[in-house]
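Of the protein chains in this complex, all but one are displayed in their positions.
Let's turn to chain A:
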Amino acid sequence: MPRITADHEACQGYGNCITGAPDVYDIDDDGVVVLLKDEIPESDRARVEEAARSCPVSALAVED
């Protein structure tokens, strides 16, 4: 299953990922991304890849 990763240092709290995939990404009180799951089913890949690519600082990835 595709794995979700986040670079917590790079995250700036822009919040685009949460609009694209609120079931995968959230944000904590200090504005840093929180992963709600580590893996996603293959059928979700396209949607979550788009959410990851909506990050203005490329802090997110979907890996095999």
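Here, a contact is a pair of C-beta atoms (placed from the backbone, for glycine too) under 8 Å apart; a residue touches a chain by one contact, two chains touch by 3 or more; residues count from 1.
The working rule: contacts and distances are computed from a predicted model.
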Name per UniProt, for the chain absent here [options: "Anti-sigma regulatory factor", "Phthalate 3,4-dioxygenase, ferredoxin reductase subunit", "Phosphate transport system permease protein" or "Carbon monoxide dehydrogenase large chain"]: "Phthalate 3,4-dioxygenase, ferredoxin reductase subunit"
Contact residue for the chain not shown (choose from A:4, A:18, A:40 or A:60): A:18
Touch residues of chain A, complete complex, unshown partner: 12-16, 18-19, 22, 27-31, 45-46, 49-50, 53-54, 56
